[in-house]
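Missing here: one protein chain of the complex. Every other protein chain is in place.
As written, the chain order gives the labels A and B, with residue 1 at the start of each chain.
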Amino acid sequence: MKTGPATATNGQPTRPTRGLEELDASSRDLTLHNGARASVPVPEGKEAKISTEDLRVYFGKTRVLHGVNLAVVKGAVTAIIGPSGCGKSTYLRCLNRMHEITPGARVEGRILLDDQDIHGSWIDPVLVRRRVGMVFQKPNPFPTMSIRENVLAGITLNGLRATDTDGVVERRLRQVALWDEVKDNLGRSGSSLSGGQQQRLCIARALALEPEVLLMDEPCSALDPIATARVEELIHELKESYTIVIVTHNMQQAGRVADYTAFFYMGELVEFDRTDVIFTQPKESRTEDYITGRFG
Amino acid sequence: MNNYRYRRLIDLSIRGACIAAVVIAIVPLVLVLTYVTVQGLSGLNLDFFTQLPKPVGETGGGMANAIVGTLEIVALASAIGVPIGILAGVYLSEFGNNRLGKSVRFAADVMSGVPSITVGLFVYGIIVLRTRQFSAWAGAVALAVLMLPTVTRTSEELLRLVPDSLREAALGLGVPRWRATLKVVLRTAAPGIATGVMLAVARVAGETAPLLFTAFGNRFWSASINQPTASLPVQIYTYAVSPYDEWHRQAWTAALVLVVLVLLLNVSARWALHQRVRAS
Partner (left out) sequence: MDTLHSRLGPLRRSGRHGGDALFKGLTAAFAVLIIALLADMAFEMARTSRLSLAHFGWQFIRSTNWDPVRDQFGALPFIYGTVVSSLLALVLAVPISLGASIWLSEFAPGWLKTPIAFLIELLAAVPSVVYGLWGIFVLCPLLRNVVEPLLGKMFGSLPLFQGARQGFGMLAGGIILAIMITPTITSVSREVMKAVPNVLREGSFALGATRAEVVRMAVLPFARSGLVGAVILGLGRALGETMAITMVIGNRSEISASLFSPSYTMASVIANEFTEATGDLYLAALAEIGLLLFAVTVALNIVARLLVWRVARSPV
């Protein structure tokens, strides 16, 4: 057990992130901005794709994340749960620097993608986003583009060249199990599809750029149960080849799709562990309260 | 009960007065359009579109040069005014939530109220005086200045209607901001902006005052855009205030052509917008 010692943020003492007691094999030790020591636990035998170290996020003068140390395991699904306003979406958006489009947003600490700090001043956020793709809460296919063009959007909009575009379209649509439904209507507008189909189209669009990581910000909250089930199935299949981080307010969903779950509360990472552990034997009372529905 | 009946009477008479106001407001439109159609049709023939104006005293002739001149000046004006207006609109909607944006917005609104004749004077000062030449492109600049505020504000409004989720989608695909704006945001708003542009073009196509001392006029074909150029509105004015009956007839026909041109642009733009609003 190598969970970091108690850290003090902004003068107020915070409890250490709990979890991974048994799993922790190769945690990375680090020194926080206030001089305290901490570590980012990585499950045994696993590799961190992204790790955030002492991540603090500000909107203007308000701090909304108070030093998050978390490793996103490579080739697995990590769910981020927590009550609304706990900072889970903000955390997710920092992972590909999408927070930057919010005026006044500012990040301190480090976010390492394969050991490279993506917030370094010499890093182009645009390139980060090509490696770390994103799927949004509301399906947002480009309404002026056909289904086909939507799949290829990341390639064409970036001015990249792909040799076999038909192949890309078919492969990506098959990958999201949309091919059979739309293969005869690839020229139709993307917005003519149903909500669930649109969301799968958006996932295909993100995959076409061959990202290494896929961030999903409550991807099913605008979908009906059947469409939700299909997207969840899809997530299962995708984790073979991608690292996925999914924000959800639906704990059942986290239980169904995620290998690891992180519980955020009031801008802090309270607990991180294997999903089954979080849901059966949480170590923190706040986690337990939340997953048993006592608040949030 | 009497009190109620009295109030009811007042209500009815106010409604009546309002309906009367609507009718009075619309009567001139009907009258003008009827007269222009009836009077204009009598002089409408192929010559009108293919011939140059004839000297006083001779009958026949047409306004081919003025028709071409108007199209030329308006096309030039659009080429100048539309891109500037749209890009300024892009600034206002995408980056304009600051003091500069506010000032630009205000300046555009104020500018849309500046009399067209003073715009003519302005362009006379900055172009005609310097080039020592009335020219089609001086006229085009004047019209461009006139359409600029409308195009800017319409573009801004329509770009604002593009949902942020599309901006995020593009940025999330690793598309740089400028590409996302041009290829996604602008493209999504394009049909609406096209409507706005058409309305602005229709408005300036009928403008006379700003052309009087910029494009001036020409009884013949203009060899280039650096020469005085005839335009339908100016020609209508010149002919209308002349003492010759033949010219008056031609002025009516020219007015018919101009009105058809302008209203066609205007109505089709509105119709397109209406269809789109219904479709969405």
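Simple rule for what comes next: a residue touches a chain if its C-beta (ideal position, glycine included) is under 8 Å from a C-beta of that chain, and two chains touch if they have at least 3 such contacts.
Just so it is clear, the structure is predicted and the values come from calculations on it, not from any experiment.
Among B:Leu29, B:Leu46 or B:Ala223, only B:Leu29 touches the chain left out of the display. Within the full complex, the residue among B:Ile67, B:Val184, B:Val197 or B:Ile236 touching the omitted chain is B:Ile236. Considering the full assembly, B:Ser103 is the residue among B:Ser103, B:Thr131 or B:Gln275 that touches the omitted chain.
The omitted chain makes contact with chain B at the following residues, 7-8, 10-11, 14-15, 17-22, 24-26, 28-29, 31-33, 35-36, 39, 84-85, 87-88, 90-92, 94-96, 100-101, 103-119, 121-122, 124-126, 145, 148-149, 152-153, 157, 176-179, 181-182, 202-203, 205-209, 212-213, 216, 233, 236-237, 240-241, 248, 251-252, 255, 258-259, 262-263, 266-267, 270.
FYI, only the chains that are shown with their structure count from here on.
Averaged C-alpha coordinates give centres for chain A and chain B that are 50 Å from one another.
Across the complex, chain B meets chain A through its residues 97, 163, 165-176, 179-180, 183-184, 187-188, 190.
Across the interface of their complex, chain B is touched by residues 96, 98, 101, 103, 126-131, 133-134, 136, 138, 140-144, 153-154, 157-159, 202, 205-206, 209 of chain A.
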